[in-house]
Every structure is written in C-alpha cells, then in structure tokens.
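Notes for the one structure printed next.
A single protein chain has been omitted from the complex, and every remaining protein chain is retained in its original position.
Up next, chain A:
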Amino acid sequence: MAASVKSICVRCMSHMLTKKLPPVQSVLFLVSRRASQLSRQRYDVIVVGGGHAGTEAAAAAARIGAETLLVTQKIQTIGALSCNPSLGGIGKGHLVREVDALDGLCGRAGDWAGIHFSVLNRSKGPAVWGPRAQLDRQRYREFIQAELLSTPRLKVLEGSVEELLVSDPNPAEPGRHRVAGIRLANGSQLISASSVVLTTGTFLSGSLFVGQTLSPGGRMGDAPSSSGLTQTLRDRLGLRVGRLRTGTPPRLLKDSVDLSLAKLHPPDRQPTPFSFMNTHTRCKPAEQLPCYLTYTTPGVERVVRESLHLNCHIQQDAKGPRYCPSIESRVLRFPGRSHQVWLEPEGLTSDLLYPQGLSMTMPPDVQLRLIREIPPLHRAEIHTPGYGVQYDYVCPTQLSPALQVKNTQGLFLAGQINGTTGYEEAAAQGLWAGVNAARRALSQPPAALSRTESYIGVLVDDLVSRGVTEPYRMFTSRAEFRTSLRPDNADLRLTMKGFELGCVSAVRHHEAVRVRCSLQNAIAALQALTMSSTSWKKKLPGISMSENKNQALSGMDLLQYKDVSFEMLASVFPESLASYMEFSQRLKIEAVYKPHCDQNKSEIKRIQSEENMSLPQDIDYFTLSVSLSQEVREILDRFRPTTLGAATRLEGMTPAAIANLFKYVVLTRRQESMMSGKQADNEEERGEEPCKRNASLPQ
C-alpha cells in the first residue's frame, strides 16, 4: 500500500494530515455551554451522547444537510477513549475502513492519533487483514473535537437530557409514538427536533462496581445520567430492555513497570493509514512506540480465587462477553493456563500503560496484589483501579434496519445502547443512525445497506433481525461474503453510495471515482494482454507456471499466481501498465479474489432481491390469515423482520412459512397497486403470458 500511497499524495486534494488542526481552545467559543445561548430551539436532528456513536452520528447528520445539535455532559470528554487506547483490528478494522469510506471521522482520527500501526493477519490473505493502531488518547480527542466543532450546521451543547418529548404519531407512517425533542435537566428547557439519536453508551441505568462497592454511573469520573431517559424508553415507549456488563483494567504507572521482563512487540515499519484519503499517518514511522507482551502466572489465578467473595461484579449474572472477559472469568473458565497480557502505551507523552487483558473488578488493594504476580509488574503501581460497569441496553430487534425504534417515529439508537461493544461497532452504528436520522428530518426515505455489501450491513442486520444475548462484537466470521467485503475495497463498495445518500463530500467522491476508473482501466489492460503460457514463460522466465498445454492466459490470470506481482508485469509491458503502478497491490488482490467474488454473485443477488421485499411493520402475526404454524408466528412476532430476507435468516423459520410470507407480500402489493389503479393492467398481461402455461407446472 505504501507505494500506491505516494503517488496519490502528489495529486492530493485536501487532506487532514497536512491541514493544520485548529487548536481546540480557540474553537470552544463556538460551543454553547448553556442552552439559553442556543441560536435556535428547534433542530432537524438532536444527538445525545458524545462517544464514538454520538460523534459519528452528529457529523454524518450535519454532512447530509441537517441542522444538528449534539448534547453531551462534558465537551471535554467528546471523543474520549474510555477503555483501550487502540482502534481497528480484525473485523473492527474492516468497520473503520467502511466508516471512512462513508466519510466518517474515526479513520482519519486514527491516522491523526495513532502512535503504533500494524496490519494484523498480514500472512493470512487480504480479505482478513486487520488494520489496527495504538492511539494517543489526547490526540484522538483533539481531532474529534476540532472536527466536530468546525462542522457546518453542527452545534454542540453541554448538558444533561432529562427526558424525551414524545407525541402522537404521524398517522401516515407506522409507529405508535413520535419523538418531538428533548427536555434538558436544570432549567427544564425544551428543544424540539424531527429526529433524536440516543447514544448513551453505558450510561443507561449504569452502575459501577469495584470490589463490594457499587455506585451509579456509566464511566468513572463522570456523573450518572438521569433516570428520566430510562423511564421514557421503558415506561412511556414500552421498549424491552436487558442488562449487560463490561469492565476496564487498572491503568499502570509506566515507570513502575519493568519492561525488560516483557517481550517487545514493534509496530509495522511503514504505518498503513486507515483512511482512503490519507497517504501517510501523522506519526512518523520512526516515532512509533512499541507494545509489550507478557503472561499471567499461577499466582494470578490464586489471587482471583481468594478474592472471589470480595468481588460483586463477577458474582452477578448479567451477561458479559465471551471475548473480552475480565481476568477473573478467564482464569475461572480456563484454569491452569497462562493468559496473554499486552502492555500498551496510552500516548506519546503519557506516563501510563494500559494492561490489555487485565480487566478486573476486585477491591483496589487486591488488584495491586494480582498485578504484582505478573513478572514485569512485580513492583507496578496502579494509577486508576479497574472497575466493572453494568448497564441497560434496548433489545435491538425493536429497531428497523435504519436503526430507528420501530414503534417511535424519529427515535434512533446507536452504540452500546443496542447491545454492542467496541468503538468501531459504535462508530459504524452512529454513522448509520445519523444518516437516517437526517434523511428522515429532511423527508427523504430511509437508506438501506445490505449485509452482502458491507460489514456495517452485517452488523445492523445481525442486531435488528437476531438481537443480542451478550455484547456484540464484529468478527470476520460473521460475514458470509468475506471474500468480497475486504478492507481494501471499502471505497468501491460504499463511497459512491454514500455520495448519493449525501454523507460523502465531493472531494472524497471525486477520489473514489478516480480510483474506480483507474482500476477498471488497469483490469481491462491486463485482460487485453492475452497470450499462450509458453509466450508468458519467455517473458517472465522466473515464474513457476504449471505446464498447462498452450493455454491462452491473460494478465489477470497471470496475476493470480502467487509469485507474480503487478510490478513484474508492468516492467514487461510498461507502455500499457506503468501508469497504474500506484494500484499495484489493489490490482493483485482484485486478480486473486475475482473468481471467488464472481462465485458469490448469484447468492448475493438472491439475498438482495429478498431484502427488497419488505414486510409491513404493523402486521399482527397472530391473527394474520396466512397459513403459519404457531411456532413460526411467535418467532415472527418476537423478531418482526423488516424484509423477507431477514425473515429467511431467523432460526426456526421453515421454507413453507417463507413461501407463505412471499404470497402475503405479493397479495398486499397487488392490492395496493389495484387501489392506486396503477399497474393493474400490466399484471394482467403478465398473467396471460402464453409461453408460461405449456412450459410446465410448478414443482
């Protein structure tokens, strides 16, 4: 990628990294700290919460063209990384690339704040490469705040939301309620809006656990959010909520850690930026900081077992994730083993270390005992103890694929409130909710993103059609079409679409179009280079080609060979290929994956056509006069799939039930078109098509 990156740089348009970031203090005056200073009392979109979901939502809504207000408890904590100081990874890196392809913030913020870049899974195939970076917390916050505060149409307000304003629904749309705005705490001021996006993270009825003490709150050091919001959601709107938990490790003083006893883990020599718009990262290759790897000892397990009676969080049964578990649940679930602990930098100038894998909730004195059982930490000092959080989430099957609450017009939810975990998952939902909230406010139809075209689509579809039983995290194994949904082609998959939706800038769109055209031309040029395998062997004597007769092979075919690179072909045919050198890596990937992606196409088309058939949201499945078993009716009622495609993927659905739903959709559609008097003639004609009868009977 590094090679391709250089030449983009030359003709580069605006890009964030060369642009000087406005000092945060100087833009803070743009921010209204008190509601009375707001220029207006009505917005298109209000976003509640300033985390990864909230910032992406607010920025996306404003990009679409909606007058947007972001309400957060503390402007200072906008863009704070509450847990790990890192972004991306396997599956998560895919999400970051997609958010970036839709002009979101987190990719560019990562490039600005990253201090240790590495592409995970480098040896395993480009479809599962995981771009990842350790971040400088300070720089990440800086970037996000500066970006938000300079976004046109976006206002930021410091405050706490007391309740949602709910009114009667618009009868022309489905839903029992309509959100009308928010009421702020202190001063009980009302601000109205067409759409409200809630991204309250762990603050919804959040409780913090350390040892045996419990206090209300969603993050250590921040005030708990008002209970009014939970009440509105649960009592007024009748939403089903569940409880989840998570935790964070203690932060350690760097100087007290003996890093010579841990294994050094260097970054990639050449950092790979997250963003399609960046050719390099802010951090220079040589300025990057390393991570360190160490392991738990039997002493760790002993301390966990001895202190179980002092550890409330681990005794509770609220569901924790299987994949980001506390050190307590790790040693209890897999006893007698040593577990990995990563020691990660918190920033270029920070004197703290983040021990990834040591999330714990025991009393602080026991935490100290525990970490000192790990060799490099034998004299370590804790700066801030680890703690656990339990919080409410809204069962996401109550949402539409636009992330709008089905029974409440204009209310959108994103992030941990939907039962997910992770910055990237939050950012992806935030962007998507923001896009749809703005489109609704501007009277545009909701946008759809299929699981066949993006990880964001997989994420949203999994959430709204299957729900969650534990915090949801993205893995590449969740994507059926993994070979097509690669980090390298997120721009081709999403940027043009995003531009049509209005959330992508002209600059980015222009660049994506240029890339697409170049790739298409390069592929055409490669395909035009067709000759016999014998002739190829003469041109490229070094490569080991299977002795396959005198078969005609194109440049694309040849590029599929493991030891053939685009550079090699370009050196043989400079006149037709040299101008595409900046895309050499992407072309190699395209060539290798093309046959497999082509194979997926028919399945993708089938799924997409089923996703185009929507099921009305107000169906009473129990009384619907369609032949369905009671069991199937219950499943449909519980999950309320929005499309036939989503219904097909529900567990317990039968082919017969799907066929009957098909029938139902067709019937309703025809009735609708009869009522409107349109198309009826067309339909008749089709029914009389002569060839069909004698063709054969339905199977």
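One rule holds in what follows: a contact is a pair of C-beta atoms (placed from the backbone, for glycine too) under 8 Å apart; a residue touches a chain by one contact, two chains touch by 3 or more; residues count from 1.
Criterion: contacts and distances are computed from a predicted model.
A.B. asks: What does the UniProt entry say the missing chain is called, choosing from "Nicalin", "GTP binding protein 3, mitochondrial", "Importin N-terminal domain-containing protein" or "Histidine-containing phosphotransfer protein"?
C.D. replies: Cross-referencing UniProt, the chain left out corresponds to "GTP binding protein 3, mitochondrial".
A.B. asks: Give the residue, chosen from A:R333, A:R379 or A:R514, that touches the chain omitted from the document.
C.D. replies: Reading the full complex, the residue touching the unseen chain is A:R333.
A.B. asks: From the listed residues A:G201, A:G357, A:G388 or A:P641, report the one that touches the chain absent from this view.
C.D. replies: A:G357
A.B. asks: Which residues does chain A use to touch the chain missing from this display?
C.D. replies: Against the missing chain, chain A presents residues 89-91, 120-121, 123-128, 130, 322-325, 330, 333-334, 337-340, 342, 356-357, 466, 475-478, 480, 482-483, 562, 592-593, 596, 601-602, 605-606, 608-609, 612-613, 627, 651, 654-657, 659-660, 662-663, 666-667, 669-670, 672-673, 676, 678-679, 686-687, 689, 691-692, 694-699.
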